[in-house]
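Please read the structure below before turning to the comments.
Omission of a single protein chain aside, the complex is shown with its protein chains in their original locations.
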Amino acid sequence: MKYATMRQSMFVLNARSDRRGLTEITESVRGWVAKQGIAAGMLTLFCRHTSASLLIQENADPDVRADLERFFARLVPDGDPLFEHTCEGADDMPAHVRTVLTAVNLSIPVSSGRLTLGTWQGIYLWEHRRAPHSRRVVMHFVGE
Amino acid sequence: MKYATMRQSMFVLNARSDRRGLTEITESVRGWVAKQGIAAGMLTLFCRHTSASLLIQENADPDVRADLERFFARLVPDGDPLFEHTCEGADDMPAHVRTVLTAVNLSIPVSSGRLTLGTWQGIYLWEHRRAPHSRRVVMHFVGE
Partner (left out) sequence: MKYATMRQSMFVLNARSDRRGLTEITESVRGWVAKQGIAAGMLTLFCRHTSASLLIQENADPDVRADLERFFARLVPDGDPLFEHTCEGADDMPAHVRTVLTAVNLSIPVSSGRLTLGTWQGIYLWEHRRAPHSRRVVMHFVGE
């Protein structure tokens, strides 16, 4: 993988969330990566929002996603009287905190034209607000 | 954005924190990026400390930052009898835990010479100790 010419590509993925929860975007990401003609390199995803985040987690048993929701709902409850930033609703400040506790960006190496995700890893957009939102995820791919 | 020559720049940003809390560094980062003559690429920030972290969060309502402080002060209370690493003060081990729960690095794509931050996103250094500190953030920018 050495001494070839490096180049890069960038694209903004629009992901629609219907409600609070995890939306898998693995296939959208994989499809875009496959079209860039870059066999080896680094893929970076960046979420342009402060109340939604990016996550890599198990994509087999859906109970895992339900349990993640339950855990975060208990850890950062909606309507917590601790919060003063409440003008946008009882779920707004919890959405910011959940974003802080998770990730705004992911970096995934690509080898032989494939994401190096493990067997059970899927890529998710995690909507933390209760209402539907349109979210933008910047994908950047550098390699050769 | 393809087939041009890739190059990189690096710089260490010194950020002064007066006390526990969030210090916005967006303008310092943006100013350095603008001077590198790289129109498109990937900016990475790396915090060289174990009791301070990097954060992207809302930069509009200051109540958000105050609520974040309150949430983390409740989740990881200073002086918690659970902790044995107390020789450097009641806020030392909580500062490590807060760093673990947040981020030591950020990756932000740059397009048309601009950070692709969302409308409400600002970049912050989060000081987790109570005393003032001088913190170093490595900025690395690769692109073309």
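Letters are used for the chains, namely A and B, taken in the order the chains are written, and counting of residues starts over at 1 for each.
Just so we're on the same page, a residue touches a chain if its C-beta (ideal position, glycine included) is under 8 Å from a C-beta of that chain, and two chains touch if they have at least 3 such contacts.
Computed from a predicted structure; not experimentally measured.
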{"item": "Hidden-chain contact residue, picked from the options B:Ala15, B:Val110 or B:Val142", "value": "B:Val142"}
{"item": "Missing-chain contacts mapped onto chain A", "value": "1-4, 6, 40-42, 55-58, 61, 63-64, 66-68, 70-71, 74-75, 101-103, 106-109, 111, 116-118, 120-121, 142-144"}
{"item": "Hidden partner interface residues of chain B, rising order", "value": "5-10, 44, 46, 48-50, 75-76, 82-85, 87, 93, 96-97, 99-101, 103-105, 107, 136, 138, 140, 142"}
